[in-house]
Every structure is written in C-alpha cells, then in structure tokens.
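Only a single protein chain was left out; the remaining protein chains are all shown in position.
Lettered A, B and C in written order, each chain numbered from 1.
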Amino acid sequence: MKKIGVVTSGGDAPGMNAAIRAIVRSAVPKRCEVVGFERGYEGLVRNQARSLGLRSVSGIVQLGGTILHTVRSARFEEPDGPQEASRSLKANAAEGLIVIGGDGSLRGALELSRSSGVPVIGVPATIDNDVFGTEETVGFDTAVNTALTAIDKIRDTAVSHERVFVVEVMGRQRGFLALTVGLTAGAEIILVPEAQVDLPSVIEKLREARVKGKRSSIIVAAEGVTDCRALTAEIARKTGYDARLTTLGYVQRGGNPTARSRLLACLFGAEAVDLLLSGVENVVVGLADGRVSTTDLALSCSREKPLNLDLLRLAERLAA
Amino acid sequence: MKKIGVVTSGGDAPGMNAAIRAIVRSAVPKRCEVVGFERGYEGLVRNQARSLGLRSVSGIVQLGGTILHTVRSARFEEPDGPQEASRSLKANAAEGLIVIGGDGSLRGALELSRSSGVPVIGVPATIDNDVFGTEETVGFDTAVNTALTAIDKIRDTAVSHERVFVVEVMGRQRGFLALTVGLTAGAEIILVPEAQVDLPSVIEKLREARVKGKRSSIIVAAEGVTDCRALTAEIARKTGYDARLTTLGYVQRGGNPTARSRLLACLFGAEAVDLLLSGVENVVVGLADGRVSTTDLALSCSREKPLNLDLLRLAERLAA
Amino acid sequence: MKKIGVVTSGGDAPGMNAAIRAIVRSAVPKRCEVVGFERGYEGLVRNQARSLGLRSVSGIVQLGGTILHTVRSARFEEPDGPQEASRSLKANAAEGLIVIGGDGSLRGALELSRSSGVPVIGVPATIDNDVFGTEETVGFDTAVNTALTAIDKIRDTAVSHERVFVVEVMGRQRGFLALTVGLTAGAEIILVPEAQVDLPSVIEKLREARVKGKRSSIIVAAEGVTDCRALTAEIARKTGYDARLTTLGYVQRGGNPTARSRLLACLFGAEAVDLLLSGVENVVVGLADGRVSTTDLALSCSREKPLNLDLLRLAERLAA
Partner (left out) sequence: MKKIGVVTSGGDAPGMNAAIRAIVRSAVPKRCEVVGFERGYEGLVRNQARSLGLRSVSGIVQLGGTILHTVRSARFEEPDGPQEASRSLKANAAEGLIVIGGDGSLRGALELSRSSGVPVIGVPATIDNDVFGTEETVGFDTAVNTALTAIDKIRDTAVSHERVFVVEVMGRQRGFLALTVGLTAGAEIILVPEAQVDLPSVIEKLREARVKGKRSSIIVAAEGVTDCRALTAEIARKTGYDARLTTLGYVQRGGNPTARSRLLACLFGAEAVDLLLSGVENVVVGLADGRVSTTDLALSCSREKPLNLDLLRLAERLAA
C-alpha cells in the first residue's frame, strides 16, 4: 500500500490528534504516504484533502479537537454520498482509509467500504464510549476526568449550601460516562438509561441520605435518561431541599487529552496502520481484556455495547 | 475587644475559607477570640455557633466553599430576624462581627449592625465582583479562571466543528465575569447587561468574522443579559451556522481558590480584624487603586459598582 | 469476621483515601467493623488505632494523600516489629488486615501475616506501578497525568527557547512511570532502567532530531536510570545545544486522584473486603486482562513485574 487516507468524523474527542499523529508517524517511515481528508465525510465527498508528512503532525499529541476538523455532512448522507467519497479516495490514490470517530462514523465507514471497495479500519474515538468491540474509546477517559473535576468543584458548593445537585453529563442514549463519573465522584445517585429509576426511588434515597447525616447530595445523570430540569424541580418540590441543576455541556468534549486517551490513540493509530499494511480490512481496532484487538466492522456496527451494571451496584454500595 | 464573630453568607465563593483562616489567625494571637456562626444568617438567628481556634483553620487555605456553610435564611428576612441575630451575638459575647459575602450579605450586615449596635466589618466575597467599594472581590479571579479554562476547552470543539458557541457565564445582573472572561478568552462577542446589543448586530458581527476568515466564533454572555437558549436558536436560524449553547453553571462557584483570590482573602481578613480591634466600624474592606482600603458600609450598599466599558471596546478591538 | 484492620503504608499515592472509603463502605454494611491503624506500620507496632465508621470517610474520595498517614517505621523493621504489630491487631480484635501500599509494604504484610496468623489482603497503591500481579496500581494514572501536564508546560519553554529538556520523573528503580509519560508526552527520547541506552546514542538521536527539523527535544528519564544532572551537562557539552534539567519531584505523589485511580481504588477496596469476608487470605488484589483478580501475596513479593518494552519501541517510532 503506497498511500492511505485518514479522516476524523462525528463529535470531536480528545486524543483524535494523537491518533492522527500515530497514523502518520507509523505509515510514513514504512514508505506509505498519508492523505488527510478535512471536515469529516464532507471533505471526502468534496475532495478536500491535504498531504500529511512527518512534521505536519508535530506538537499536536497534546491538543484537543482535531486538526482535520469534523462537520456534519448532509451530502454524505445522500444516496450518492458514499460514491462521491469513493471518487475522492481514488482521485487521491488512497488504497486504504482509517476513520477516527464514534459509532455513527463507523457505520459511515462500513458503507464507504462497501461502495468503494477500499479497505477501511476504524479507530474508535468518542467521549460516549459506546462502540461495540472496545472496552474503551479514545477520548472517554478525558471526558470522564473533565466531568469529575467539575463535580469536585460543584461539591464545594453543594456541601457549603447543603444542597442537592443534579449534574447532567453527556453520553447521548448511553450511560458509560455518567456511570464512571458518578462512581468516581462518589455521587449519591447515578441515573443511566440502562437502569431506569423512578422519581419516588430517587426521593427516597435522598431522604435516606439525610437521615444518615449527609447534608448534601450529588446526582449524576446521563443526558439521555430524563429531563433533568424537570427532575430537579420535582426533587425540590417533593423534598423541600434546595436542589440545583448543572449541565456540564460541551466542556466535556475538549481539553488536552489525558495520558490514557493519548495512550489508546497511540496504540490504536499504530495498529490501524499495521493492519492496513498487512492486508486486514474492515475491522475496528479496540481494547479487549486490556489488550489491543480487532472486531469486524460490520459486527461492531450491528451490536450494542453492554454497560457493566455491577459498577452501578458498587457505586450505590460505596455511597452508603 | 475580647471576642468577635464571623459568618459567611450568600453564594459561596472560593477564598471564603482563606478569609476565615486569616481572621482567626489575626485575631487569636491578639487575645481576641473568634466565634464562627454556621450556615450564614440562619446560624445567627438560630445561634448555631462554634469557637474557632488557631488549629481549627489548619489546612483550609486552599479549600473551595466555606467550612461555616451558608444557606438562605428566610428567618433572617423576617422583621424580627436581625433582632434574633443580635441576641445570638450577645449570647456569645461577640463584640464585633465580620461578614464575608456579596452585596446582599453586606446589606444584611448593615441591618444587623443597626439593630444590634454591634460593629460590623464586611469582607467582599462573591464571584460576581459586584460590590461597590472594591476593585475586586474574593473569589472573582477564581471564577474567571474556571470559566476561562472551560472556554479554552470549548474552543477545541468550536474550531474542530466550525461552530458558533454561546457560553453563558454567571454574574447575575452584572457583566464583570462575562467581560473579563470574554476579553481573556479572545471571544469574538461579549454580551453584558451594561451594554445591550441587539440580535442583528450580533448576526452582523458573526458574518463579518466569517468574511475575515474565522470559521468558528465564541460568544460569552452574562446570564443576566438575555435568554441564551433563544439567542442560540436565533443565531442558527438566521445565519445557518451550526450554533450551540453551553451554560457553565455552578462549576464556576467552586474549586480551589487561585493565588489572587487567596491573597485578597488574606489581606481583607487580616485588615478586617485590625479595623475592628482599632475601633473602626461599619465599613467594607476592599481594593482601591490596587491597595487595601475601606468604604463606608451604608455607602457600599447604596451604590452600584460601575463596569469598565473600555475593556469591552478593547476586547472587540483585539478580536479583530 | 466481625472486625478488620486497614493501614496505608510506604509512599503515599493518590487514591489511597478512595480505597479506605471503599473498604469502610463495603465492610460496615455487612456488619464488619473497620479499625484504621495510623502512620503505617508504625501505628501497628505502637497501637495507634481509630474506629472508621461510615461517616468518617465522607468527602475523602477526591483527596490526595492518606487520612491514615504513613511514616517510615524503624520499629517494624526490628526483629520483634511484626510481633508488636500482631499484638495490636489482637488488642483491637482485628481478624483480618488490609494493607494499602507498594511492594515494600506488601512484603511487610506478608511478614505480618506469617507472624500473626491474621489473614492479610494487599491493595496495590503506588505511583511506581511496580507490583507484580496487577497491570496497574492505585495512584499510577494520577502520577502519569501530573507528570504529563508538567511536561506539556515545559514543552512551551522547550519550543520557545529551542532547547533540549531532560525531565526526570519518579519510579525508583523501574521505568513504568517514565515510559507511559514519555510515550504520551511525545518525548523524543525515553530512558528507563530496563533498557539502558548509552550517551553516544542519546547524542546521536538528538542530532538526528535536529536534522529532521526538530528545534527542541524532550528526554524523559526515570530517576533510577542515571545521574540526570551529569547527563544534561554532557548533552550540552557534546552537542552545543542549550540543555536543561527539570526534576519533577514530589509533586507527582500528590493531588486529587484521577478517575482511573479512584476507580481502581473502589474496585480493589471492595474486592479486598469481599475476599476477607469469604475466607480468602494472603493475596494481592489487582487488574489482570483488564479485570479485577488476585495473586498470591508471597508470589507477588517474590517476582518482578516486567516492563512492556514494545511500548518503548512504539514511542520511538511515533517520535519520528
């Protein structure tokens, strides 16, 4: 393989740049050029490409976001989108493609591979951690720590004001982020879509916490679980406690990647290149049993990654 | 004076603990005991007090929140609230009181002083920076840096996704926080209540920014300036740009205080004790012309601190 | 088992408090009391103990250091030290002991178990990550990120001044910390005791880096690998480059634990209690294949954990 393409797609995740760097630095010394497509699949359909040499990825390992940018591409979603993208791959003589992104992006990669015949490797990168085939995605650990640091700050106010705080974290329809953040923040209650809890139970737990001597409580809720504004209002109304909501929002997507997000980016990026160059195609790189591994791309796209509910029970036990 | 009281009131601000420490460590070696009233004015009306010795304030200089807690006190707001509070002061033999808090708390301090005859000194501590008589309040610098760090992260996503981001910061009806954050974050647009801007101007500026080559923009808005959700929707509708909102929320109130917030807390707390012990009463400690100074408490409560709009013009100039 | 003891020993590691909390919150609801021995093995030989109830571990999950303290104990090292410690265990009716610490502490735990007959469980917690039987220790991820953040800052100066920076990180005689930090920091050269490199090779690599267009370089060195002061001087002398040394030092041991350090602390602490209560004894809890597991304590104490040198080669490849 003389040339491969790389694209970042979907929501940005800290460590995407470290992955780009790992790909370029792995491929180029093996006499395989790298062409970067800009702005996600939009750059593929519109053929916005630039050559990525060894020095072009200097000083980016620690940067959040993605130097290749990523925007939503309505054109790629159109019936002939993948074909347009295929033409760009061919126009640039890219014999393989590495897609860095979340589950939606990987589905796009699968389509693209089918329409173009070009081998594709997925590098899972999303703060939601919801890609089947890997225990952890690039960017997840960073988002967890960003949310955790924010909650450590909010706790100061919660304790000082003897309040109940509902903290809404990202994760779309999944609870990976909320669960890890809630457990490590020592949250009294964690609400995830995978284990629905009704309001009376929440109220009951909050009352028990007060009885046990806790004058403040933190509830960590995944954005997909409920209307947190309404939840907070209900809690205040039913308990009489001073209850407040904070929605952490986009701050969770940015920032310098943590060591772990960079480490996964390095491992996954380098592996993706090795796989492409050795003829493997249409797999997602990932972590299984703590080691770098691969999963069939079509399989990854068709399965839902399970949430470890043992961790939820552990969190409840430790919030005693 | 043999004994003084100290209370933290209103919204918590990083550095309140450093101020408590400075007060205790300044008073006790001068043979003046310190009694801490807990939970703001609520602890004064309910006589929830505890003695604060030299070792009781060890290891707190770096903690956010307040070890004395602060809750809203409906009882203090009642007609006989200040009298109840006066009784607690006398019951504890407190011959003076230091109130650490924002402008609402200082107004309470003025009332309390009038009803009890006990000399009161105010230590301005609020992330809103809206106390007349001081160039800066304890906690403001910390909140500015917390918001700034968050925006630095959001910028990663804004740039990567070529988006317009509206970031709502705290400050209630005032723009101190938004202005300093916006200027130092390099925000393209800053919206503060003191200098209303209409939507067409915002739209116009965003378009100009694109023309100049900026593919993403940050708008920092004070919470008191407009409905940011509606603003963001309008921007998206009128420009077609991908526009998103993040409300930073309570994370801005907590966290370890910055050096500057601690420095002001040390200076103001020590000065408050010196003033009380030398017979001064009913003033607010503050920073004027970069130096520790005092302002009459009644005057501080009756005036509105002006916002330096030159900084707003500078910010616009530098976002060119 | 009605009562268990817990002790933190050896160098402190971020997450020790989260582990103490996990132990107390796991044991007490199962009607098993917890007694904490203070100041490491010193508190065991001197019987400095205090009861740890559910509320005594509130608000500590995010704190660095250890609320139980840890000092070097000359007395425990004496021939009758373990016997003295055994007496304390019995005096406190502790039927089992959980030791939170590094490899030295675990060796002490083994001795103690042998001399007292009391079952012991080890929770590996050290920033050095050098405990056989676990892929990762509590505190390691925090130290890695602290060092990484520091190097990100140093890089600003390295680039601006076009310098070679030698950054010495902790790890005693092992290179776990240096390797992970160096890889994720994008260091040009990583020096670990497990893969000795001679000075001429270092010089050669630095020269190659300049030829490739790098005007600054970062060398991450484990403290155990060489005299870094001499190394820095030699580099400056032989290359003529402006070379500087920074020794990160004790800052790496403290700070709020990262999510991952807290997660391991929660998992290991809870598991340690479950093991003791179910009759298992003399094992070290750990992470194997990404899952919580156990290793025989005597085995853990007699083996040396291998360093993954593939990561070193990857780091070199990516620094191309």
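Here, a contact is a pair of C-beta atoms (placed from the backbone, for glycine too) under 8 Å apart; a residue touches a chain by one contact, two chains touch by 3 or more.
What you are looking at is a predicted structure, and each value in this text was computed from that prediction instead of being measured.
For the full complex, can you list every visible chain touched by the one that's not shown?
B, C
Among B:R244, B:R262 or B:K305, which residue is in contact with the omitted chain in the full complex?
Spelled out, the listed residue whose C-beta touches the missing chain is B:R262.
In the complete assembly, which of B:I100, B:I121 or B:L148 touches the absent chain?
Candidates B:I100, B:I121 or B:L148; residue touching the omitted chain: B:L148.
Which of B:A22, B:V166 or B:I219 sits in contact with the chain that's absent?
B:A22
Which residue numbers on chain C touch the omitted chain?
8, 12, 14, 39, 63-66, 69-72, 146, 150, 152-157, 159-162, 165, 242, 244-251, 253-255
Of the residues in chain B, which ones touch the absent chain?
18, 21-22, 25-26, 28-29, 54-55, 58-59, 61-62, 135, 141, 144-145, 148-149, 152, 155, 159, 180-181, 183-186, 212-214, 256, 258-260, 262-263, 266-267, 270, 287-291, 314-315, 317-320
To be clear about the criterion, only the chains that are shown with their structure count from here on.
Going by C-alpha centroids, which chain is farthest from chain A? Tell me that one.
Of all chains, B has its centre farthest from that of chain A.
When you average C-alpha coordinates per chain, which one falls nearest the overall C-alpha average? Tell me, please.
Going by the distance between chain centres and the overall C-alpha centre, it is A.
Any idea what the CA-fit rotation angle from chain A to chain C is, to the nearest 5 degrees?
Chain A sits rotated relative to chain C by 180 degrees.
Approximately how many whole Å separate the CA-defined centres of chain A and chain B?
A distance of 35 Å separates the two centres.
How many angstrom lie between the CA centroids of chain A and chain C, rounded to a whole number?
Roughly 28 Å separates the two chain centres.
How many angstrom lie between the CA centroids of chain B and chain C, rounded to a whole number?
39
Mark out which residues of chain B touch at least two other chains, giving numbers and ranges.
Residue numbers touching two or more other chains: none in chain B.
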